[in-house]
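Every protein chain except one is present and positioned as in the full complex.
Let's look at chain A:
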Amino acid sequence: MSLAAITSAINRRLPWWAGPIAIVTALTLFTFYSLWVVFFQSHAATYQTPEGINYLSPFYSPYIPSPWEWLSPAVFILWIPLGFRATCYYYRKAYYRAFFWDPPACSDDAQRKEPREPESYRGERAAPWIFNNIHRYFFYGSIIIVTFLAIEAVLAMFPVDGGFALPLGALILLINAILLGGYTFGCHSFRHLIGGRLDCYSCFKGGGALRKLYKGVSKLNARHATWAWASLFSVVFADIYLRLVIAQIISDPILFRI
């Protein structure tokens, strides 16, 4: 039995509310964690380990110093990835189903629980959901964020006293950057912009290259939900790991050093 068949069999056996509850739990926890970082963690941004490794939590990258003591530098950054996720086509499906029950699931009994009256349903034609149409602009911002995250991960491999090292923290940041990259560059808007908007690839010079890029993005896009969740967990995990290192609750092992 294939993995898809097993997943489908499990999904059919689970009650319709199992999916929405799991998504509500995960997204609520993530939202509270992000709010905690923004409003209660104004200092925990950069840190140098005793081994001379410089770290910057992914919640604060690229680092923009806050002019006020009480305001976290994360405020200047987090709106981009949060906006990117909030307007993402996958997350839209997830929160329309889980938070707004619009519909909560596809079965007849689940759809009968949809609370909205037919006359008040406007979908994405009116505020606030019409603003989801600016998703591509959050994508542009996310490219900058992911680029900085990749740079931060690589910089963490070069201790201040010279040489090259691979500490566990840098590896975690690198995996996080890769997962966020997979999520960002598998975006539906990017898929459209890179080649989906074209009707004819053979009609102009360079069309073949764009088609190849489009197909590559389509491959990433086919697993967009998986990338979305993996990167969501990785960014929280990376932040928690660095906070534990900064608080000296755990040490950051150097996996190898040259």
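We take it that a residue touches a chain if its C-beta (ideal position, glycine included) is under 8 Å from a C-beta of that chain, and two chains touch if they have at least 3 such contacts; residues count from 1.
Note that in this section contacts and distances are computed from a predicted model.
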Among "Outer membrane lipoprotein carrier protein LolA", "ABC transporter permease", "Succinate dehydrogenase/fumarate reductase iron-sulfur subunit" or "CHASE2 domain-containing protein", the UniProt name of the subunit that does not appear here = "Succinate dehydrogenase/fumarate reductase iron-sulfur subunit"
For the full complex, which residue in A:47, A:79 or A:129 touches the chain that was left out?
-> A:129
Taking the full complex into account, what residues of chain A touch the chain not shown?
-> 89, 92-93, 96-97, 102-103, 106-109, 111-112, 114, 116, 118, 121-125, 129-130, 133-136, 188-189, 191-192, 196-197, 199-203, 208, 211, 221-222, 224
